[in-house]
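Some notes on the structure that comes next.
Excluded from the complex is one protein chain; the other protein chains are retained at their positions.
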Amino acid sequence: MKELALELKHITKTFGSVVANHDVSLDVYKGEILAILGENGCGKTTLMNMIAGIYFPDEGEVIVNGEPVIIRSPKDAFRYKIGMVHQHFKLVDIFTAGENIVLGDASKERFNLNEVNNRVAEITAKYGFSIDPKKKIYEMSVSEKQTVEIIKVLYRNADILILDEPTAVLTPQETRNLFEVLKKMRADGKSIIIITHKLHEVLEISDRVAVLRKGEHIATVDTKDATENSLTEMMVGQKVSLNIERTEPVNSVVRLKVDNLSATDDEGLKVLDNISFEARSGEILGIAGIAGSGQRELLEAIAGLYPLNEGDIIYNNPKTGDTVDLRDKTPLQIRNLGVRLSFVPEDRLGMGLVGNMNITDNMMLRSYRRGKSFFVDRARPKALATEIIDSLQVNTPGVGTAVRKLSGGNVQKVLVGREIAAAPTVLMVAYPVRGLDINSSYTIYNLLNKQKENGVSVIFVGEDLDVLLELCDRIVVINSGRITGICDGRTVTKEEVGLLMTKSHTNHKEVSHE
Amino acid sequence: MSILNYLLSSFSIGIIFLLGATGEIVTEKVGHLNLGIPGVMSVGAAGGCVVLQLMYGHNIPGFIIVTVSLLACFISGGLMGLLYSFLTVSLHSNQNVTGLALTTFGVGITKFIMSRLTRIGAHEYLYALEYFRAPFSNMTNSLKYCGVMTFLALAVALYASYFLYRTRSGLNLRAIGESAATADAVGINVTAYKYIATVIGSGIAGLGGLYYIMDYAGSQEAYLSIEALGWLSVALVIFSLWKPHICILGSFVFGLLYIANAYASSILGIQLPMAMTPLIKLLPYVFTIVVLILTSIRKKRENQPPAGLGITYFREER
Partner (left out) sequence: MSKQHIEKEPLFHITKREDLPLMYRAGIRTAAIVLAVIVCMILSMILIGINPFKMLGSMFAGSFGTKRRIWKFAKDLAVLLCISLAVTPAFRMKFWNIGAEGQSLIGALASVACIIGLGGKIPNWLLLIIMLLSSVVIGAVWGVIPAICKALWNTNETLFTLMMNYIATFIVSYFLMLWTPSGSSTLGMLNFGYLPKLGHDYFLLILVVAILTIGLYVYLNYSKHGYEISVVGESQKTALYIGINVKKVIIRTMTISGALCGLAGFLIVSALDHSVTTATIGGQGFTAIMVSWLAKFDPIKMALTSFLITFLDQGASQISTDFNIDSAFPSVIVGIIIFFIIGCEFFINYKINFRHKAAKEA
């Protein structure tokens, strides 16, 4: 029988009125890979942060190697040989990899970076990855940064490693390399906890799977006994056939033509590479892809928020019949051209709404310029706020409540409600149901369908393939900034889309050479 | 030999900026913009002078007098730093507001203490000038200002650079200033570092105040000028791109400009009108602004202010 490395008993953690974890008990053995599976917002990360000393549990007990421990800080966590690789890397940008790795290590005061680098070389050789310890973090790629994070933890001789969504930012090739490393670590007797919501990865790499749902621990099962179906069932509760309504597009015409878009990020890496597609009126166009494949940049480029190197965005105005190129226009110029473009961004409180402002003031974010008056008109936004609260059943004390105090679903209703109220001809939504409960999700699907019926061209960026397949008329699949396929939402299979999403890089290079 | 005198004097007046700026760099590198530095320097001077006054007339050997008063000065400055860090680190107060209040308070309390020292019939603390100016106290030229504290200041600045860039604690400290969350995540005790860096930084800055009174100026009204010199120290931090070793050079440049007018006629043979003095004295600030703008245009990552400067860190912030 294997030895227990870590036990969690009856852990509860609340933030204000939000219960992030409720009575969670879990154990991890030595030399195993445990996957923590759950939808976005189910409390996976919060739970792990408590083991890593970032948060302190309100209630419950943590036991390491059979002894109850108190982990108040990451330092305590390291003392118990627990290390966590966060989803958002915690690295000092202007330091070198070596400096970051040695950071916080409590051994002797004078340190010799060469010694550090030798140890790093030792670790990389043992588990099979490569890194240049003298390279500055701000010069590194995402996967290099992740490697630094993992070495950082190993450098401290951690026996329990927690990885928060490590594959979200990796290419399939990089993911495979990572998994090889993890297997070597397991063979070395280390316990690895990997947080993910990708089922195929869970099945591929883990020994056991713990499923969390809405902050509660549902079950832990051996991976060999699990299937995608059984895990999904645990993740979402009883098996829900989505049954999202989908009507045939009527009088569909090309509304927006995206032609050869290319863009690079701050570090000069290509984030959009030759993207071309058409969005038609009266249809929902899905955009599928693993997180960070260029979805955000694509929508922001169309909305006038992301600079393009190449390409055109042609809009056909249904009222006038004119066509305009939206490239290199600011959001304001786009509006002034009479283009009714609404955009529900992924970052709701950081971009779409202002958390500290009340609902009324958030309603007028886009419309406050209306009229010639020097002063803002709050009567109309207030009426709109009341209307949205009523029609979408937003749970709030009133229109004067700060948006940040609302729950995720209600925040999203406010945002989507506002964007739809602008009577758009093109509506772009990014992950509109992320973190929302089932009921709120259906409210959103219905809203989108209604827009479609009204002849709006809806562009829907989603992460849940089942939703994409049931909701969208056509699906554009992007992978590392390139389109790998445009499919008919009614006939394509989940496997086909999945394959297009994860196609390896080498294929693309061949394509791009043509 | 007036050129040599000019250079020496510039170097000496630069020492006050050097001490102030080195202290402020240590504080800023941990992510705290302490705008209370002028107040801290004043209080440091006051603390030192009070102890000097107490030791007057007891036949205490010179080096003990100097050592004890330096300690007192360091502790007085450090206490101001402690007050600042209690408010900004533990009570999460706004750094700008707290710092400015600290300057008002520090300058006020210094005036209060120093004028009382004078009122009780004495500014005998100046008896110790000869000890502070050792080994050159008998000199008649500017060399006399290069006393013990000059060497102390240079040593402190060089050590600060060594500490920040070559030791583990220095690495930890800089990491906190860049990203406290990162440092916290690797188990560095962020609160302790912030407290210690701020207190020690303030102690070092406090020495600058005492240096000015007991070495460079050597007069009973000197304490009134410390605030202005303190703001120049804050400027010097920017001018030196947050690096203590560059500070040594920067303090010399600031010194050259600060006293340029007094030497202009004897060196250049130009009789500058009196009115020019302020225009020359504002040059250090202009240069600092130029450096600030240039670094922000060039965007070289290593020359930017610490990324976490002025940001209060709270671990459970969501």
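Structure notes:
As written, the chains take the letters A and B, and residue 1 is the first residue of each chain.
In this text, a residue touches a chain if its C-beta (ideal position, glycine included) is under 8 Å from a C-beta of that chain, and two chains touch if they have at least 3 such contacts.
Just so we're clear, the structure is a prediction, and the values are computed from it rather than from any experiment.
Which of A:A219, A:L269, A:L332 or A:A423 touches the hidden chain is settled by the complete complex: it is A:L332. Considering B:L91, B:M139, B:A155 or B:L268, the position touching the chain not shown turns out to be B:L91 (whole complex). When the missing chain is restored to the complex, the residue among B:L54, B:A155, B:L268 or B:V286 that touches it is B:V286.
Of the residues in chain A, those that touch the hidden partner chain are 16, 56, 69-70, 72, 76, 79, 303-305, 330-335, 343, 345, 347, 350-357, 361, 364-366, 368-369, 373-376, 405. Contact between chain B and the unshown chain involves residues 33, 35, 83, 86-87, 90-94, 96-98, 100-112, 115-116, 119, 228, 231-232, 234-235, 238, 273-279, 281-282, 285-286, 288-289, 292-293, 296-297, 299, 305, 309-310, 314, 316-317.
Everything that follows uses one rule, which is that only the chains that are shown with their structure count from here on.
Separating the centre of chain A from that of chain B, both taken as means of CA atoms, is a distance of 47 Å. Within the complex formed with chain A, the chain B residues making contact are 166-169, 171-172, 174-175, 178-179, 181-189, 301-302, 304, 307, 315-316, 318.
Against chain B, in their complex, chain A makes its touches with residues 15, 52-55, 73-78, 84, 86, 90-95, 99, 102-111, 136, 138, 152.
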